[in-house]
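Take a look at subunit A:
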Amino acid sequence: MKRIYIQEEYCIGCRLCEIYCQVKHSKSKKIIKAFKEEMVDILPRVLVEEIGYNSFAIQCRHCSDAPCVEACISGAMQKNKNTGVVTCNEDKCVGCWSCIMVCPYGVIKRDLSGKKIASKCDLCIDEEIPVCVQNCPNEALKFMDKDAKEKNLVGNKGG
Partner candidate 1 sequence: MKSKNNNRKNNKTFEDNETIDYLIIGNSAAGLAAAESIRELDRAGEIIILTAENYLNYSKPMITYFLAGAVNLDMIHFKDEKFYTDNRLDIRLNTRVKSIDTNKMFLITDDGKRYEFRKLLIASGGRPIIPKIKVVGAGSFDFIDGTNYEKVGGIFTLTNLEDAIRVKNYIEKNDIKNISILGGGLIGLKAAEAFLEKGIDINIIELADRILATTFDREASGIIERKIKSAGSNIYRNNTIEEIYIESGKITGYKLKDGRKMECSLLIIAVGVNPDASFIESGSLDMVKGIIVDDHMRTSVKNIYAAGDVVEGPDMLSGGKRNIAIWPLAVRQGTAAGVNMAGRNKRYGGGFFMNSVELLGIPSISMGITNIGEEAEGIEVLRDFDADRNMYRKVIIKNNRIIGVILIGNIERAGIYSGLIRNEIDISSVKENISREDFGIIHLPTDYKKHLVVGEGIEV
Partner candidate 2 sequence: MNGINNINKNNKDTQEYFSRFRIPSGCAVFGIVNEARERFSGQMVMDGISVMHERSNGLGGGFAAYGIYPEFKDDRAFHILYDDAEAKRQTEDEIALSFKILFSEEIPTTKISGIVNPPMIYRYFLKSKGNGDTFTTEEDLIVDFIMHVNRDIRGAFVVSSGKNMGIFKGVGFPEDIGRFFKLDQYKGYLWTSHGRFPTNSAGWWGGAHPFGLLDWSVVHNGEISSFGTNKRFVSGFGYECTLSTDTEVITYLLDLLVRKQKIDIELIHLVLASPLWEEIERMPEDNREILKSLRILYGSALLNGPFSIIVGSGNFMYALNDRIKLRPLVAARKGEYLFISSEEAPIRKVCVSPDRLWHPDGGEPVIGIVRKEEIKKDMKSAQATQIDEKPERLVKIGIVSLNKSQGDLNGFKIKAI
């Protein structure tokens, strides 16, 4: 399954990934409109951490043994069997934040704009390439299937 990987040494801390993620998850999907009108409500699903010249963008890893799916009391957080993408069903989520409690990457956020729901990366399933990867000016973010490469090297790594 294709996943997002980062090469820390090339992340320049410009945060364009966050901006385009916000646009992608805005209503209008238009950058100026999204920021000028919906600004307050759109949460980026990718997070850039930066100290001095070290920085990296991090988002949900869609773990194969996802703690958030385990901890979700409402069945909102599900891992799709074939795409492998972990998504939060906004109708079922009650905002109990258990997923935030267990996600070791700390990449799930509280979306308080409307009904309290958990907000996380959905791997831009409807896009060829996730918008954060598409818009990284330095190709620090990559979208590839490491298993596929390693599959022929190492054999199936799945549990």
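Quick note on the criterion: contacts are C-beta pairs under 8 Å (C-beta built on N, C-alpha and C of every residue); 3 or more make two chains touch, one makes a residue touch a chain; residues count from 1.
For anyone wondering why these and not others, all candidates are chains of the complex that A comes from, given by their letters.
Since we're looking at a predicted model, the values are computed, not measured.
What touches subunit A in this complex, out of the candidates 1 or 2, is 1. Listing the residues of subunit A that touch candidate 1 in their complex gives 3, 5-6, 8, 47, 49-51, 54-56, 58, 61-68, 70-75, 91-92, 94-110, 116, 146, 157-159.
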